[in-house]
Each structure stands twice: as C-alpha cells, then as structure tokens.
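For this view, one protein chain was removed and the others were kept in their places.
A, B and C label the chains in the order they appear, each numbered from 1.
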C-alpha cells in the first residue's frame, strides 16, 4: 500500500497507571483498510490504549500521531455504551448521530442491529446486549474513516457477532481503519497487537 | 453547526423531563429550608424581614449547588460523556446546551418561587420584584460556576461534599450582591447599579465558565 | 539576558536539574530565611518605637503583614503555575502547584489569627466581617479547596491539572470577592506600604517590617522548594537518576 494511506503512527508509547507500567515502547503504524485487534489480559491497558488513541487520556510518554485530523473521521465506542436509560433507543441513536455529524436512517440502523420493534422502548428496559446494540447501530449510519471500538462483542449473541464481523470487514474493504479490543477474532487478515507480559518495574 | 447544540439541548430537556425528581427536589429543598427559619429564629415579622434577603439567597444557592451533583455524573457513568468529548464538535457547545437546559428546569423555577417565599418571610411587597430579578440574574451564574466544580469532581466518590467545599467560596460574590440588592430594595435605595453588577457577574460567568467546564470534563476524563 | 532566562526556565523545568538546584540552595535558604525573619521580628517587636494611638498593639503588623502578603502572593503564584500547567503541560508546574498550597494556607491562617489579636485592641472585637478579613477567610477556604481536590484525585498528574483549573478560577474569584466584600463593609485601613508613592509609615517602623516580610517570603520559598523536592523524588522514583541517587548514598 502507498504511504498516503498511512493513518496512525505510534512510537515509544509508555503509560503508567496507579504505580504500574501498563505498556512501554509500544510502536506500530496503521493504514486505511486495516483491522487491528488489541489483545491482552484483564488490566493490561487495552481500554487505556484506546483512550490515548482517541485523545481522552493524556498522561503518557511517547508519540501518537494521526496523519489527518482525527475528530471528523472518528467513530469511537467506549467501554460503556454511552446509552442513557431515560431515553429510547431511537432518541439515544439520534443524539449520537447529531453529535457526531453522522447522517443516516436511524430506524434502518436499529433494524440492522436487530432492534426492530424496540425503537421506542426506553433503554432502561433493554438488556445489556441490546444497549450495546443501540451503540453499535452507529456503525450502520454514515461511514467514518476510523473506527475505535472498545469490546464491541461484549454481551452480543452469536447472530449479532456474525453481523458485526461482516460489518467490520465491509468497512475495512471500503478503506476504514478499524481498531478494536476483544478476544474474538474477526478473520485471518487481522493484525494483532498484544499488550502485557510487561514485568512490573 | 447548530445541529449538535440543538440536539444536546433537546436531549437534556427530555432527560430532565423524564426524571422529574431532578427538577422538583431543588425546588422543594428551597421551600423547606426557607420555611425552617421562621421556626428556628422567631416568627416576628420585623426580624424575618431583616434576615429574609440573606435567608432566601442562601437557600437558593444551596438548592442550585445540590442540583449540580448529578449534572455530569450519569453521563460519565453511562459513557455518554466520552462520546461528547470525542465528537467532532467544540465541546463547549454541548456543554453550554447542557447548562442552559439545566438552568431552565432548575434555576428558573427557583426564581419563580422566590417572590412567594420572600412574601412568607415578610419582605415588603415592592421588594419582591427585585428579589425575583436578583434570583433570575444570579442563578445562572451559580449554575455555571457550580458546573466547573461538578466537572472536576465527576469521577470521584463522595463528590457531593467535595463539590460544596470547592464551589461555595466561589459563590460569595453572587451571594453578597444578590442579597445586597434585595436589602437595598427594602431600604428604598436604588437597585439598578447592583442589578448591573449581578448582570456583569453573569456575563463573565457565561463567557468564561463553559470553557472552564469543558476543560474540567477533559481533565476528569483523564487528559 | 533573554536567552539566559529561557535556559533557566528549561533547566528548572527538568525535574532532575530542579532537584540538584534545590539541593544546593536549600541548606542556605533555610537558615537565611529564619535569620532574616528573626531579625525583622525581634527588631519590630522589641526595638521599634511605639505608635502614637495604638501603643504597642500595632507591633503585630510585623507578623500580620508578612503573613498576609505571603498568603496572597502564594495564591497568585498558584494561579500562574496552574496556567503554565494547563497550557504547556509542564511537569514542574504541577509539582510547584502542589508545593505552594500548604504553607500558603498556613500563612492565611496566621494572617487571620494575628489580625484577630490586633482587632481586639483597635476595633474592640476579635472578628469583624470587614472586607479584608473576609477576603482572607475566603482565600483560606480556596487554599483548602485546592488541597482537598488534589488529595481526592488519585493520579498525581490528573490531580495537578484539576487543581490548576480550580486555582485559576480562584484567582479571578479572589479579585471579585475582594471587590464585593469591600462594597459590603470596609473598616480595615488602606495599605501601609506602597510601591509607587511614599509609604505612610515612619521609617523606624518600616525597616523592620520590610525585613520581616523578606524573611517570611524566603521562608515560604524554602518551604516550597523542600516540598517540591520531595514531590519530584516521589514522582521520579523509578527513573534512573533517582535510583542512582538512592544507591549512591
């Protein structure tokens, strides 16, 4: 691939938290159309790494460089789905779509994550898996160039996992860079970044 | 560009509307606290009229402060706050919409309730209008300043009492001029100058406050 | 000149260099501060002439004024450190911010207590809700707020940034509080020492005051350097130079 497809360069990244070095000398380059799976034991710093990449966590050493402005291109799903229980599935999704400048058919997106018929149910009455699906529905709205997904497969049933796999592969095929944390593997061409096995200092 | 701002305003209004306790509790607190004073001090009208400006103002101030603890907490716990901070908008925009919605449904009712409580506290009727204006001009300032504290303590346990320690000293000027203008009205002195001071504090809080709140939220998120 | 300043800024911005600097300066600064403060206080309390109206009670200015000025300057310094910390993310500013708070709070308390002792003979009361007294009380509360916030947040860098924002908001607040309580009630006399015009204090009384002020500021500086040095060591304890230092001794 040509160098202009380069999206992200990470160099000598080091992060400490609560007296512990989470990772050190982390370095990788990610390009458009690649899928990166970040693995590691619980507490290895997967969530922290993603938060550093999207600019939510600023206490680190080293360099994180996005080669074009990140904010307009980013679709970030955090560890918590970001769904408020007082609002219905549709209201939640509409708000994130407006906030993230992501036009698209909200109802069709909810359909795509199997929430047909649940659009007007307050999120308080949805199961954990369904709440995550409300958040995941954003993947079916207008495309973004970078997806950063923290444990997108958590609490999702088999059927949903297959759909999500397909969606991620389709997006990557269209040139989206996908970075996600999970133990689940989307396919063979996925690049792996393993955190951990770092001796405590 | 107004998309995210309006969307946030609508969402916040819906949220508060759906959990009316958030709206009613500060108002109820305001009424109960003010009602305690005649019982604790003495029901003598002259005495009550003397302390009324301060009592109503301190109660309003505490009511605003108590309403702020949950301002960002549930968004933080649900992960919605991270969504707001990573969205392609200047984070001051959703923050200011949030603050406006919060004031509309908590601060504004306090201002509307204030003349009634002032009357119960034996304030002379001509001073009640000034009391209302002062609470109307003062509560948004309190909301904005308090939101800075709420943003800084959002991820912390026992944020409530800490919030009080941080922001009550910052509330002093609003209290001084808020109660002061009501006292001036009772004494028959001119009040425009003091209302202008409350307005100046409000303008200052509105112009710099949301920036500080947005920065506080980023700091609390880990930046 | 400018380049020298810039070099200093960058060198002191490096924790390692700062540690060496503090190590060299502190053994001298402590005794120097204490001696100067002692000279100022003894001169002021025992040898300066009595005042025409207030008699001996005015002598408390030799403690009161240095403490008040130190508390005020300390908070402003915290605001500056906060700004540097928020804008340039300089680590030493975080350290300084944390180091400035405790002694500043102590000075604010000293100022209030000594002011109360003075208030009794001059105003006939230990406490008056006077503009300056009230401002100092609020300043003490704001010092405490910064310290409490800092201790409530576990990550030291995050704590420092949160405290920075609070200190910065606090600096604006101090100005407004001062103005508002002045409107409310003013009894306290105007400032005695004035940089730009002739001071309204007799020279025989002024020199010990200036000396004790200098002594108090130096004491504050020494306290801040000591605290900052300890904080630097604790933050950098895993770095090579600190380990070498510990093993070397």
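Rule of thumb we're sticking to: a contact is a pair of C-beta atoms (placed from the backbone, for glycine too) under 8 Å apart; a residue touches a chain by one contact, two chains touch by 3 or more.
Methods note: contacts and distances are computed from a predicted model.
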Chain not displayed: protein name in its UniProt record ("Branched-chain amino acid ABC transporter permease", "Cytochrome c-type biogenesis protein CcmE", "Peptide/nickel transport system ATP-binding protein" or "Sarcosine oxidase subunit gamma"): "Cytochrome c-type biogenesis protein CcmE"
Hidden partner chain, touching residue among A:33, A:72, A:129 or A:196: A:72
Which residue of C:50, C:87 or C:246 touches the chain not shown here: C:50
Residue among B:15, B:194 or B:217 that touches the chain left out of view: B:194
Residues of subunit A (touch criterion as defined above) contacting the omitted chain: 71-72, 101
Residues from subunit B at the interface with the omitted partner, ascending: 1, 88-90, 92-93, 184, 187-190, 192-194, 196-197, 199-201, 203-204, 206-208, 211
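Just so it is clear, only the chains that are shown with their structure count from here on.
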Separation of subunit B from subunit C, taking each centre as the mean of its C-alpha atoms, in whole Å: 32
Chain centre separation (subunit A, subunit B; CA means) in Å: 37
Subunit A residues counted as touching two or more neighbouring chains: 58-59
Per-residue multi-chain contacts in subunit C, two or more chains: 155, 158
Subunit B - residues contacting subunit C, complex: 145, 148, 152-153, 156, 158, 162, 165-166, 168-170, 172-173, 176-177, 180, 201, 204, 208, 212, 215-216, 219-220, 222-223
Interfacial residue positions of subunit B with respect to subunit A in the complex: 3-4, 6-8, 11, 14-15, 18-19, 74-75, 77-80, 82-89, 94, 221-223
Complex contact set, residues of subunit A against subunit B: 51, 54-59, 71-72, 74, 76, 78-87, 91, 94-96, 98-101, 122
